[in-house]
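Removed from the display is one protein chain of the complex; every other protein chain stays in position.
The block that comes next holds chain A.
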Amino acid sequence: MIEINGVTKYYGNFAVLKNCSTSVAKGEVVVVCGPSGSGKSTLIKCVNALEPISEGSIKVDGIEVNDPKTNLPELRTLVGMVFQNFELFPHLRIVENIMLAQRIVLGRNESAAQKTAMALLDRVGLADHAHKFPSQLSGGQQQRVAIARALAMNPKAMLFDEPTSALDPEMISEVLDVMTSLAAEGMTMMIVTHEMGFARKVATRVVFIDQGEIVEDRPTEEFFNNRHNPRTEAFLGKILHH
């Protein structure tokens, strides 16, 4: 579903990503982790071309992302994305947040868009909040709306860029629960996160990035139980011990 091949990206002279290759097969859940500044968020943003790459290739559902002929808006409807800071549209009500792209990008009519929006809100447990504005919701609720908003486009895969990093601790699990249920339904997911407990439970594979390089890319069990790489060890040592 997502194939990342030899991707290198420069900011000026600085290489944020160095020859990165990995893939996410249909139905797989791949967690990407690494120290801050390692390039993990940059990598996931390259998948739907929010960030351009300097070298290499990325394919989503067989479509070359960085081909100038690729219709990017169309490609982006294939992959939903959830951001660290939710990025709900503050001037629109919750239900409108979920309806807007359905209307203007997919061309769905109002009643169809509303039906989808309400069904998804119900699914993330927020149907009662449909007519509120984002600022009236807690962070965890906003992030669940953001997931619903991405799902409304019927994406073939979902990207999560540190979805719980901006949340108060007591709200993290409500968001992870939604993600877990999505994974259980077979959604293809690529997730940048520090939630190692979640990774252990849900991920099929874990990718560890450090200084722009993919250091490890292994099945979840192996990644956690059969540790030998000192860089991974150092990172996990820091985040697992508190």
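By definition in this document, contacts are C-beta pairs under 8 Å (C-beta built on N, C-alpha and C of every residue); 3 or more make two chains touch, one makes a residue touch a chain; residues count from 1.
What we mean here is this: contacts and distances are computed from a predicted model.
Missing from the rendering is one chain, named in UniProt as "Glutamate/aspartate import permease protein GltK" (options: "Beta-ketoacyl-[acyl-carrier-protein] synthase III", "Adenosine 5'-phosphosulfate reductase", "Cytochrome bc1 complex cytochrome b subunit" or "Glutamate/aspartate import permease protein GltK").
Of A:Ala15, A:Leu100 or A:Leu236, it is A:Leu100 that touches the chain left out of the display.
When the missing chain is restored to the complex, the residue among A:Lys9, A:Lys40, A:Arg76 or A:Arg108 that touches it is A:Arg76. Contact with the omitted chain, checked across A:Val95, A:Leu121 or A:Ala150, is made by A:Ala150.
Touch with the chain that is not drawn comes from one residue among A:Leu50, A:Val215 or A:Leu236, which is A:Leu50. The missing chain lies against chain A, touching residues 48, 50, 73-74, 76-77, 79-81, 83, 85, 87-91, 100-101, 104-106, 133-135, 146, 149-150, 153.
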